[in-house]
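One chain of protein is taken out of this complex; the other chains stay put.
Moving on, here comes chain A:
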Amino acid sequence: MNALIVAALLLVLLGVSYQSGWSRSRNLVTADGVKVHSRPQYHGSYVAIWAMLPALAILALWAWFGGDLTHSYTVSQIPQDILLGLDQTGLNGTITRIDALASGYGVTGEIQPFEQSAGDALRSFQMLTFVGVLLVAAVAGGAALIYARSRVTARLRARNAVERVINIALLACSAVAILTTVGIVASLVTEAYKFFTFINPLDFFFGTVWNPNNAGTAGNWGSYGLLPLLTGTLMITVIAMLVAVPVGLMAAIYLSQYAHPRLRAVAKPMIEILAGIPTIVFGFFALVTVGPFLRDLGNLVGLSINATSALTAGVVMGIMIIPFVSSLSDDILNQVPRTLRDGAYGLGATKSETIRNVLLPAALPGIVGAFLLAVSRAIGETMIVVLAAGNSPVLRGNPFEPVATITVSIVNQLTGDTDFAGPQSLVGFALGLTLFVITLCLNVVALYIVRRFREQYE
């Protein structure tokens, strides 16, 4: 309701101001045929921007500080003697009740007289401030409108001013990317720092036991050793790369060097379908099909393989990464100059000899970069591992046993309904920070290598 009124006010202001600038500009032209610097729509936009900015600024200020103001008003409405008898939770409860009374929802239990009066007072206060803020915003917008309109003359460089505003808006949009990174780093670092006030960083980074005590209290938090999770992550990553690299690379070589264009046109998008399938689907596939299949296969040859194990998760993750490896390698193989290949053919090398002895060595740095990107993706992958790796955070080297990874533990420790008070949930951020740093290093190195490789042949 309130949001609708605010939106309506802003829309009206926008329409009126644009129209007023536009019509004034038209009048300039028709008056005595002078040459106007900017076209009418720029004058309209100019006035509209002038009118909207103060109104928006006032509304933003209210959105920012209004909550605190209302809060302190509510507190001031509670009688002094009752206020003194309330602790923080009690106060919050009372304020919630008063809020509910003010908004007319009603509350459970008996309504005390002070609550009722405070609720009534709060309601009129909310009404008054809302109307007041709206009025102030409208007056400020209107004043700015009149001022800007008076500035609309033939010589006003409205287009330049409007374009400057557009430019700033564009810059702000690209700053969102930086803000995201800053937000990620800030939230991970602050929450991880809180975690390290509970648990010694040495115990975290070099601990060999992962056993968080989820119901624990001070002095009995449980152990938060990273190593079992790290080895699990690495084991699954290695298995995934053992699957993805040979298949992906050979597929890329065949498609770029051997395949008939018609086969290439069909097979390449087909393989890339794998890249578009949600990871939860791969996880389900691993859990209900690949896992039992590998277990039966193990029984056949006398190996004891768990249905949910590092092997299951690794194999399916490898399948998921195949298109990633193959399309990146394909790009890179295509960038090796033709002259290198033609030279090898001229010396009488067969196609495979050319590929193995000339093409691959030339493309090696780029391919290594692509592999590092694939590794970083495998390390950060979550859903396959959550479903198919068995969640057993124990330090061991057998890939046929269940394992747990960093991502699995983040999901297990942070399920959304936490207040981030104890290390049980905060550890999610320490793990996230570890994950972020590892993948960031891999990405930076990989992107650097790939860029260097491209520049080499450009």
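Basically, contacts are C-beta pairs under 8 Å (C-beta built on N, C-alpha and C of every residue); 3 or more make two chains touch, one makes a residue touch a chain; residues count from 1.
Quick note on the criterion: contacts and distances are computed from a predicted model.
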item	value
Listed names "Phosphate transport system permease protein PstA", "Gfo/Idh/MocA family oxidoreductase", "Carbon-monoxide dehydrogenase small subunit" or "Core component of ecf transporter", with the criterion being the UniProt name of the chain not displayed	"Phosphate transport system permease protein PstA"
Touch with the omitted chain, as defined above, among A:L13, A:M383, A:V403 or A:I449	A:M383
Selected from A:I82, A:I146 or A:A267 as touching the chain missing from the view	A:A267
Touching the absent chain when the full complex is considered, from A:I178, A:L202, A:A215 or A:L300	A:I178
Residue of A:H71, A:K351 or A:R452 touching the missing chain in the full complex	A:K351
Contact partner of the left-out chain, one of A:P113, A:P278 or A:G397	A:P278
Sites on chain A contacted by the missing partner chain, in the whole complex	159, 163, 166-167, 169-171, 173-178, 180-181, 183-184, 187-188, 190-191, 246-251, 253-255, 257-259, 267, 270-271, 273-274, 276-285, 287-289, 319, 322-323, 326, 350-353, 355-356, 373, 376-377, 379-383, 386-387, 407, 410-411, 414-417, 420, 428-429, 432, 435-436, 439-440, 443-444, 447
